[in-house]
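Removed from the display is one protein chain of the complex; every other protein chain stays in position.
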């Protein structure tokens, strides 16, 4: 993964979020406060203007700046969580390009940052439930001999499966937790945006 | 018209207002503030408890008390107008029974009280537009040799015609006047309650 | 109808019970249905009384207290009070120096206050009624009921209340009410209708993309229905109507951006921003302002803009201390 691919990833997320902002907001309306799509769209439009026209010498620089921009513009729960995740990912990738192995370690660091900050556990119906399976699947594919493209594609599939798996869960973190059992039957908005992020990665690194 | 007929008249109005309260309020919602039926119903229920179980020695006493009760309980524009009208009517009828001629004079005094207080003129889309024609028709029938029952019946017919004639009028008095030309096409609630009052009179004095 | 109420016939009574429980500085008479300053009547002080239909809270009961009204008489929802009730408020407010009635120009209010004034004269209380008619949305003509009384009522209650508190005479206090009325214009807009509890359904129907221009405060329809517009355009309509009737350029003004009850404060501040910009752009100096829900129409969404061309005396009276549930500063 080089600088161009990384920029393509971030652009891909930006486009996907813009396309699905309304959907994310509607998911959040059902079990939250109807702002997740609006928040993410605002955040990624700040990311775009932060990155636009800049030159970068490492992959990590792009992702750290993305994280900083998200943290300072998204607000809500998702802002610090995604902000810290991208910053953690970026901090691992200190060269102009990254290997699949390095990317895996970075993604794992991102997941850990979310878990450290948000204290959510698998099954709590949060972005963790897409993020975790995605990292697992990425690792499994890589260990199984897959290339970067196929590993990222496996991660995206797993993120989407994890996202759908949030539907029957009872939320125990974030705003949806206030609904208790009434949160069942609804897909978690944060897990959904996480799935978009992994799908954009798979598309950016596709051979 | 004796004391029993007079009590029957007031009871008849009370019943008619209760039956049509919602209709009056709906008419008032269209061009006013949606309270005419509620106001009139409250007023006549106070009238009833004021009159209930009392003995009366003159027809006028009943109607004066009715007016006082209305003035002190209806509120809005209709309260003072109907209050003063019934008081004016009552003040004319100082005996245990009233002739058709005496009743005509009393109704005319009632009409004048409304006109004096409210300063509305015929065609302004108010209760005057039912009250005026009713008094005219009563007089015309009486002069033409009709008995009390037939005269009151003519008055009720005229009040209803006058009530319907308010539909195309542009209101120039009361709350409906704020609507200007938009008040056209709606029947005036006060004219409608006046028509109920005259119909109740016709029924009470029917032979 | 979705309302936080108990028995629909007792809404006014329940409001009064709540005010009685919440405000020890007020004396609330549940039988007479009047709200009186606990220290009224004050010998030698001109009494200030206002009232009208309920549903405009905090007007009028919320404006009873030091530096404002001595007594208020709330009628049924959107229905003027009855003469006996107005008389009771007048007597409670009377300290021997006469009582000013602040009456909004609606047929019902005018007639009932008129009857009450006659009853008060019988009891040797001198009453000077002043009618408020500041609403430019209504054509003023001798052949109509004339303009409605809206936002100027609050301005009059505050300034005249300050003068009465300072020992003003009956004629002077009444003169301030008249002056404020002459120098104030208001214009209101509704985004939704409201529902009188006893009626149970909205007073008018508005499409999802419609609004009413030139509404009063009784849930009656306005003078024109238009497509919903952005706040700055709505404010422009209101201020232009006011300015056409009473040119504002060069004046120092008090501006109220008043919510009709169902519009959140957030939106009212946005509307105020537009109003301040409009006025600045038209050579008007905003010396004082008030943003919030003060003269309402139940849960109606919408806004009313009121502008008072100040004089030094009126500014001073406006700034004087006031201590009521609905308006308080300086003590």
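For reference, chains read A, B and C in written order, and residue numbers begin at 1 within each chain.
Just so it is clear, a contact is a pair of C-beta atoms (placed from the backbone, for glycine too) under 8 Å apart; a residue touches a chain by one contact, two chains touch by 3 or more.
As the structure is a prediction and not an experimental result, all values here were calculated from the model.
Not every partner is drawn; the one left out touches chain A at residues 25, 29-35, 38-39, 42, 71-81, 117-118, 172-175, 177-180, 182. Residues of chain C in touch with the missing chain: 2-7, 11, 14-22, 54-55, 57-58, 62, 191-192, 208, 211, 228, 230-232, 234, 261-274, 276, 286, 289, 291, 293, 296, 298-299, 301-303, 323, 325, 328-331.
Everything below uses one rule, namely that only the chains that are shown with their structure count from here on.
In terms of their C-alpha centroids, the spacing between chain A and chain B amounts to 74 Å.
Distance between chain A and chain C, defined via averaged C-alpha coordinates, is recorded as 54 Å.
Residue numbers of chain A whose C-beta contacts span two or more other chains: none are found.
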